[in-house]
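A single protein chain has been omitted; all remaining protein chains appear in their positions.
Chains here go by letter, A, B, C and D, matching the order in which they are written, and residues are numbered from 1 within each.
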Amino acid sequence: MRESWFKRARAGLITAAVLALVFSLAPNVYNNSSLLFMMMTYIVLSQGLNLLYGFTGYLPFGYVGFFGTGAYATALLVMKLHLPIGLAIAAGPIASMIVALVLGPLLRLSGAYFSIANLAASQILFIVIGNPNLQDITGGPYGVKIDEVYNPTASYAAMVVLVVVVTLIATFFRRSRFGQGLKAMADDPVSAEMSAIPVVRMRLLAWLTSAAVAGLAGALYAWNLSVFYPDAVFTLEISVFAIVFALFGGVGTVLGPIIGAGLLYALYNAIGISEPQYFQLIYGVLIVGLVMFLPEGILSLLTRRGINVF
Amino acid sequence: MKLKQFRLAVAMAAAALTAAGAASAASAPSVIKIGTLYAGSGNFAVASQAQYKGLQFWAKRVNAEGGVYVKAFNKKIPVKIVAYDDQSSTSTATTLYNQLITQDKVDLVVSDFGSVLTSVAIPLAKEHKMLLIDPTGSSAGFFKEKTDYLADVSIPSSAVWPMPLAKFLEQEHIKKIGIIYGSNDFDGSQADTLKAEFKKIGVTPVFDHAVPTGERNYTVLLHSAAAAHPQALIELGYLPNDVAFLKSLKSSGLHFPFVFTIFPGQFKQLMEKNVGADALKYTYSYPAPPMIKYEKVNLGMNTDQFVTAWGKTHKGAEPNFVNAGGYNAGILMAKAMGTSPKFTQLGMHQALLDMSGKITTVVGAYKLSPTGAQLGQRLPIAQFQPQKDGSLKTVVVYPDSHKTGNAIYPSPAG
Amino acid sequence: MSSEPILTLTNVAKSFGGLQVLSDVNFELKPGEILGLVGPNGSGKTSVINLISGVHQPEAGSIRFDGAEIQRLTPHARVKLGINRSFQVPKCFISMSVRENIEVAAHFSGHNADIPAILDDIGLTGMEATPAASLTANQQKMLDLGRALATGPKLLLVDEIGAGLNPAELTGIADLLKRIAARGISMIVVEHLMEFLNKLTSRVIVLSAGKIIFEGSLEDASHDPEVVTAFFGGAA
Amino acid sequence: MQALLEYAIVGGVLYGIFFGLVAVGLNLIFGVMRIINLAHGEFVILGGFGAYWVSHSLGLNPLWGLPLAALGAVVIGFPLYYAVVPGLQRSRDPEMLSFILFFGLAQIIDAIISLGFGPDQRSLPDEALGGGTISVLGQAFPDSWWVAAGVSVLAILGLWLYLTRTRLGFATRAIMANRDEAYATGISVDKVSAIAFIIGLALAGAAGVFVPYLQGSVGPGIGNSLTTTSFAILIIGSLGNPVGTLFGGLVFGVGSMLMQTFYASWSDLVPYVLLVVIVLVRPQGLFGKAVRHA
Partner (left out) sequence: MSALLEVDKVEAGYGAVQVLWGCDMVVNKGETVLLLGVNGAGKTTLLRTLVGLQPCRGGTIRLAGEDVTGLGPDARIRRGMAYMSELGVFPTLSIAENLRLGAYGSSNAEARTRAEAMYEMFPALAPKRRHAAGSLSGGQRKMLGLAKALMSGAEMIFMDEPSSGLAPVFVSQVIETLKGVIGGGTSLLIAEQNIAFLELADRGYLMDHGKMAVSGTRAELESSDAVRRAYFGVGAEG
């Protein structure tokens, strides 16, 4: 009855392959690899956010908290314990999942309350990590420096892999029973329970997955940046960008966040490079315009015409 | 096929790059491109734009004279500044630094103001083997190992800033000291240095509090500090912290015999406008050029000339320290281009090292360490002493080599 | 069929914000039996369904299903044990198609549901791909029932399924519920419409202000003075 | 130690009352329109720049910034409301979309301030609000703090009177209680909401007048922290209740000042920790009365 797993995953596999190809070849054409790296980072973050918001309806304003946690976990393990970079990176998502578990009770809140409480949680993480009293542990306000493992090529390659992995996770969410269950929960949690869906557990699972994605992105970002201060990985801007990009593309789909982040981040940089004086102004106007005229995201141009978007 | 052509193009571009890197006199560029970033908004906007203005000021002057003399080509070449707005964001700064290096293929990169926005450029510069001209990124952490790709040209490493302050306090036998400092690299490292220096002479601060970098409310803190009865209260913050601190101090009605803040010495006009001359009187700061004058310079303009020239191009405005820092970065780059036999990053770095200890500019003696740290240009200590007409005179009270008057200690109340 | 009750409620009580909605509720249900649950608006009928299905948890008393206490179990765990329900206001997954609505329930309950048969039961054959959002209110009601059937329930709680249906539809749904019961599925049917209930069962429980005031046949209920007062008050 | 404690408490009360004013406009807008005004802090800053302009360019007392804030709120708020709010409310997820829209608006306001005034901090003369100190319980605080707290109390009291004593105020609360029922009652929901929006902006602007006094200076770029702190305060208090917001401000002010006195570097944590604890333990806020839903 049901299509084979391959058939269901096909669109995801193609998308992942295209992304891998594009980002592997792009540095040959346009060698500002930092920009490409940041674009991938935002694709991953928007997609990670989409896993939560697009499939469960919880919008985490404080998503950057997981990103920063992952970045710091990796950097500190390299700095303090001299772990090999691979192991340190693996610790990034683990750390952010631990944070997500601790913050699990926030999922009891709804709507704006969840979002704002999550924002507060990310600020708490930032203030604690950047606090001078914890300087010996976290580096405090001095930030971290792991330039001994700095490797832009390898970290770039790792981010390409992460883009692929996240695309596949999103495909799983979009095309699997698990994802269908999440959608059902978002539609109606009571009815979902009555369909034997373990609502609380699955919501937590989506939350942990989303956190792990941000943690891993943070870990790779830390590796790629190698010298940074706490606010570089805890700035609210990262949450806001991920949210704006995901919504711009269209949440609840796989392609939406990819297109949203890719297009809007490219546009952001195009404005920044061509019109530096009016950078902020133009970007602000653009965002306001998007929400007013395309509130359902750019993919709604297709879905409105009845085209089913992957 | 297409891919083949593409590969060929890439290979050729790479070859061209290598050739440009090892450039000989073969082909002189029509302009020298200097890439930099500034913050149009955000936390660092004020200082960042001041530094950018200084650099622009230099470029304008150099171009008015037909460009910068490049020894490798034995001719003057005009300079062009390529600048982007990083909005005080490190991630935006990262991509824009890379844009300057990889797309605009600038000849030299000048980092944005301060350690935070400089930090992300350091690994990028190293990766692309570009010399990073760092006017104001002074975090001690940057200068731990030898590098050919970093040169802090305009202000000393923040760890050495407070050395004269510590010495001065020791000289004045001030032992009960209170410190309030911001939780950031710039202020934290100064506080650490101060405390380490005090420890050497057996002094432990009677009041020692880190505050959040965004702290703007000092009224209650000042009251707590007063309860410890310090002979000297030192506040180490960013510009908005200093403004809030001095305003709170004035309106609180509290009085300390000795008060030190960082920024009035660098942005005197701005501080006077914000907190009023009354709030600044008898306080101490690091006087930076143009407040202290370096008459005998052997590169570029001396302080007075700089102030005059700046006024001419900026409707009579008085430059601040960071303006001078931006200008200083320009003249040092020019000097490096004018002396290096090869127009390469390594060549210019070597030239900058060779100048070390031999040059004095508008911001003072220039001394570059092999790790890229700036060791010259120590900031003296000055006190703002009120004059009869109500204006404030900046009196350098330490060290003796720059001294223009005696400190009035304890400062009179009221 | 054993004569052991499949469901037993003992001294069940529930209140919301200080308002006692149910007190001292006791009754049993035998396998394959259909029990009517009637009472005026606000008498606590839906609360009984909510407590059995786990949407709410009782403050006191016990609920035993198939020999085990279930009052502390989550709703989805109870679904897996074989309890399901329909909702008075149908709660379909509106972002999904008809088929997906049923599939998702079948999948998560682990029940190997015969989806075409269910679609046939609920009269939505041929509409598998229709988005649930564009079904009529009555079709959504049927889909809600189909979703419940897809989990392979042993006990089905039916909440006011007749409301808004015309006589022909009511007859149809009564027949359907009878067919379902004939498969050995026990049922509690909350209903306003006595005639409708009459087609399904003779055994009813009457609730009033959160208490059971009558248990017996529908026929007897209509002659019970307490029931008549509770139902028709002074208005009829 | 006792003196320090007293000083921190009195200071915290004054500071907290002022922050009640900072947050109350956000509360009103969130309560009535269910939109998240992420540009709230920017409107506070605009008020600060307005006062600076009044004082610096017109040579007037900065308190003239208060009527200017009201006027500005009408001029900006009225077209802004009709341009964005009704559209947002028709959308799929107004709360979340408003978050992005107002983030964009914050960017625009920031950019306009930067282009118009430059990036510098601006302060106002202390003398304009007295310049001396006033002591209570032997604890001296600058005149400007007392003026700010006084104006804040009056503004919040005024809002409370508006909400509880006037027909439009009833209508405003009715919309907070149930928008649909408000429509059904014949309330011109859009007009009443627009007025609430304007009042919210005016209160933010009024708070901005005192920012240079309580924060030393005003400058573009402090908007974010003002907005997040305001959110914390309105949730510590209660949604829709101006008196609750005042109370939330007090909890924040006293908490922060006590923390600053004893563990200064952690004082930033106060609003956020309070917020998280309160939403988990008592989501209706400290001041909210649970309404029974029968």
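Everything below uses one rule, namely that contacts are C-beta pairs under 8 Å (C-beta built on N, C-alpha and C of every residue); 3 or more make two chains touch, one makes a residue touch a chain.
Everything numeric here is computed off the predicted structure, so don't read it as measured data.
Interchain touches from the omitted chain, evaluated on the whole complex, reach C, D. Checked against the full complex, the candidates C:Ile52, C:Leu170 or C:Ala221 give a single residue touching the omitted chain, namely C:Leu170.
Residues touching the missing chain, restricted to chain C, are 40-42, 131, 133-138, 160, 162-168, 170-171, 193, 195-196, 209, 229-236 (touch as defined at the top).
Residues of chain D in contact with the chain left out of this view: 167, 170-171, 173-174, 176-178, 180-189, 240, 291-294.
Everything that follows uses one rule, which is that only the chains that are shown with their structure count from here on.
Common neighbours of chain A and chain B, by the contact definition above: D.
When each chain is reduced to the mean of its CA atoms, the one lying nearest the mean of all protein CA atoms is A. Once the centre of each chain is set as its mean CA position, chain A and chain C turn out to be 43 Å apart.
If you average the Cα atoms of chain C and of chain D, the two centres end up 50 Å apart. Contacts with at least two other chains are made by residues 40-41, 183, 210, 212 of chain B. Residue positions of chain C touching 2 or more other chains: none.
Remark: chain B residues 6, 10, 40-41, 83-85, 87, 89-92, 94-99, 102-103, 115-116, 119-120, 122-124, 126-127, 139, 141-142, 144, 182-185, 187-189, 210, 212-213 touch chain A in the complex.
On the side of chain D, the complex with chain B involves touching residues 3-4, 7-8, 11-12, 15, 110-111, 114, 118-123, 125-126, 131-133, 140-145, 213-217, 219-222, 225, 256-257, 260-261, 264-265, 267-268.
Those residues of chain A whose C-beta lies close enough to touch chain C in the complex are 1, 177, 180-181, 183-184, 186-188, 190-200.
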